[in-house]
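Okay, so here's the structure we're looking at.
The complex is shown incomplete by one protein chain, all other protein chains being positioned as in the whole.
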Amino acid sequence: MTRQITLRVGNVETIIPVSRVSTEVFKTGQWSSRKPSYRQKLSPCREACPTGNNIPAMISHASKGDFDGALALLLQENPLPGVCGRVCYHPCQTKCNRNEFDETVEIRALERAIADLGNATPPTGSNPEDRKTAIAVIGSGPAGLSAAYFLRLFGHKVTIFESRREAGGVLRYGIPEYRLPKDILAREIGRILALGIDLKTDERINGDGLERLQKEFEYIFLGIGAWLPEKLGVVPDEVGPILYGLDFLCDERKKDLCRGKKNVVVIGGGDVAVDVARTARRLAGPETVITMVAPEKEGDFPAIPEGIGEAKEEGISMRGEYRPVQFLGRDRLEQVRLARTRVEKEPVTGTYVLSQGEGDDLLIDADMVLISIGQRADTGLFLPEIIDKDFSRVFVNSFGMTPLPRLYAGGDLVRQKPAVADAILSGKRAALSIHLKANGYDAERIMPALALGQGSFLSMGAYNENGQIDLKKVAQFADLTTLLYRKTKPNAQAKSPPEARVTGFREVTKGLDRHAAIDEAKRCFYCGSCNGCDLCFFLCPDISIMKEGDRMYSVKTDYCKGCGICATICPRDVIELEERLP
Amino acid sequence: MCTQNIVEDQMRSGHMACPGCGSAIAMRLVLRALGPKTLAVIIPSCSSIIAATHPHSSLRVPAFHGTFETAAPTAAGLSYAMKIRGRNDVAVVAFAGDGGTFDIGLQSLSGTADRNEDYIYVCLDNEAYMNTGIQASSATPQNAWTITTPKGRTARKKNIMEIMAAHRIPYAATASIGYPQDLMDKVQKARSMEGTKFIHILTPCATGWRMAENLTVTAAMLAVETKVFPLYEILGGKTRTITYVPQGLPVEEYLKSQGRYRHLSGVEIERMQAETDEDWECLLRRAMDCQPLCANEKEVV
Partner (left out) sequence: MRELLSGNYAIAEAVRMARAQLIPAYPITPQTPIYERLSEMESQGTLPGTMVRVESEHSAMAMCVAASLAGVRVFTATSSQGIALMHEMLHFASGNRVPVVMGCVNRVLAAPWSFGSDQTDTLSQRDTGWMQFYCEDNQEAFDTIIQAYRVSEATLLPSMVIIDAFFNSHFIEPMDLPDQDQIDLFLPPPMLPERFDLDNPAFVSNVVTAGSQFLPFRETAFHDMENAKEVIREVDQEYRARFGRGYGMVEGIKTDDARLVLVTSGSMTSTARMAIDGLRAKGARVGLLKIKAFRPFPWREVRDVLQDAAKVVVIDRNISLGKEGIFCQELKSAIANSTARPQVHGYIAGLDGVDVSPEILENICLEVLDKEAPDDLPVWVRG
């Protein structure tokens, strides 16, 4: 029998301090009127991206190996990620905050990896209450494809009219395969057309055709590009062959044209000129000398530096600060006279003006000249009311609208940076503009709200993001906290060796594999965006930051003492301490 | 090993720590890592205030308030009692400040370590007696201002980790509130082991270190990145493993962030840099390898 010793005290709970009342009765939030707020901002890369791509969000998915999710996000803003991931001039990388820490994140390489490794469909599912209408898109280059894509996502019926045999525009006919393989292009275009867009090839639309279309379709988007070459003032008729660059690239006989040539001179220092030179390199004999001549200083050629670098590796010479003034030869071209040139930017118009430089002329051997100094639009096709004569472009306002009602335009046809990403933006802008107009929504109010930072680039995601990100504030490097990051070398894409490249048109750059892509994605600072690192959550001394879900936090203002650790420690400048009066 | 199965905090809001308190962060993270089946020992220190006065408690686990120099044997006593009563799933953790560890509690801590009693000892080191108003302890670094060492302390900080290693306890580790994942992983690792486990956490004090209250975590990061407070483990008193490779920023960056070092001359800073470098080299030589607890070091953020 085990008895129990009887307790002879009153209440065991009160003979010593036994404390159970939660300290939560003390509202320590009253200690300070300062409270943190989560204010996501724009990252500088996104501000710089013409397509308004939510780069941090995309990279966040990639960093976890979720390439499908990353691609889905990308497709919200850019219908051609596999293209841009190969050919874009990556203004994002120039603005990447990581440049001030060690080196930029390889954003373009990541975009390519996401496009190549991910599987996703574009974000269909338009608002059933919106009005749907029929729209004609003329031209299937990046601008037209982009306009068609976004209009189709809004639910409209879209028909593309393409004058050539296949879709793609400059993507197919202007950019060589070693930069943009045809199968990739087919995949990218296929994804767009699979939305249910009607593509009519071999259909050239001129002025009359346009009138006909205006009766059949409620809105029209012109994206026919700029295929006419800018001319040199001094091209003789007698000696040749002297061709224009883009024509050369489109020409099916270009291999024959290069046969037997010993000295090919390419006039121009832009991306097209580089492509022309590199194409000639592949088609001409290995002994052929290929030289690029441009008025800019050698280090300042306007082409993307990667292209210049690769061209040099392939044995192409660069001659800067010269322009051709005379083509010499008896019945065929033998030499070109080059004059020293100075390039100055005209302050008012922003155009570049060439003038005589110091030094003697130079005579170089040439048996073929390819002139690649820019393109102009064929404005003769259209009504004078919509032509911007000074720049040989169609005139559009900030909503992509020409002066004529229900007629929109974009791409190289209008005055903009002649790049794929900018073309995509113009298509997107016009598409949004058309959609708002068709539904009677106030474009004047809505579209500026979607603009990113100081510029005019648009984000469709922002249309859906509902104010989660302050699109007007950009997270600068000085506002980041990088103490926990390490200086690392970026994961660079591998390239095939130059000797192997020039024998054909195989893709030069190999994309990042999965492992390297994830590794590179982890270098992103996610400037201004919350990536759910949980540092604020763990480091609050008063347990006043709650996790509400994936990358969502809330503040318990009843307890937050306003110490500001969260705001200080957030690596990405998301948290701000604000005075909150009761 | 990354922290597993952590669901909820075992500490509550509404406690009376100063805003920005490093010790509060550390206590919270330690208890979070240990989970609800925990018994805590609190002694006179800032933790005593943080855990709250009668009839309140900021802790969601049972706790006992011991005397200043007996955090260790109190925890050991609880640990024995739990085992005697067949409650083998309860972990006992003692929280002590640097004063209660390096100074007045050193003897009893040494005793429990010698006997390898089964509990976790957490030293919340803010490098002075802060609860009583900033008096120097033997954890106060050389040259640091305190009210009782207004010209800066002359002696160097005791190397408590090596003292504990000399007892050959199964596990000793340093941790910093600037690296919460590393801290929690170490606590969980300690919990999985038997015997005396010692965790030395640097917990900056805004009030005592003379800096703004939002900078305590930054200071804790800088201490690590400048190698002043390396993150490492000692197993069995023998095997040293560095668990985080610091950037090796100049010590001056750490010192200038705090008012308690404001009076330092260039010569003194140089000497502190030399001493830090020497200590780090010594640790490197003795360390087996550099092995972060999380598989990917870059998982830090």
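Order of writing sets the chain letters: A and B. Residues in each chain are counted from 1.
We adopt the following convention: contacts are C-beta pairs under 8 Å (C-beta built on N, C-alpha and C of every residue); 3 or more make two chains touch, one makes a residue touch a chain.
Everything numeric in this text was worked out from a predicted model, so none of it was measured.
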If you put the missing chain back into the full complex, which of the shown chains would it touch?
A, B
I'm checking contacts with the chain that's been left out. Which of A:Leu7, A:Val348, A:Ala478 or A:Leu581 qualifies?
A:Leu7
In the full complex, which of B:Cys18, B:Cys46 or B:Ala63 touches the chain missing from this view?
B:Ala63
So which bits of chain A touch the chain we can't see?
1-10, 12, 14-20
Touch list for chain B against the chain that is not drawn
36-37, 39, 41-42, 48-49, 51-54, 56-57, 59-67, 69-70, 72-78, 80-82, 84-85, 90, 107-108, 110-111, 114-115
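One rule holds for everything that comes next: only the chains that are shown with their structure count from here on.
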Chain centres from averaged Cα atoms put chain A and chain B apart, in whole Å, by 49
Touching residues (chain side chain B, partner chain A) in the complex:
9, 11-17, 19-22, 24-25, 28-29, 52-58, 177-178, 180-181, 212-218, 221-222, 225, 247, 298, 300-301
Give the list of chain A residues in touch with chain B in this complex.
17, 19-28, 31-32, 481, 483-486, 522, 533, 535, 538-544, 556, 558-559, 561-565, 567-569, 571, 577
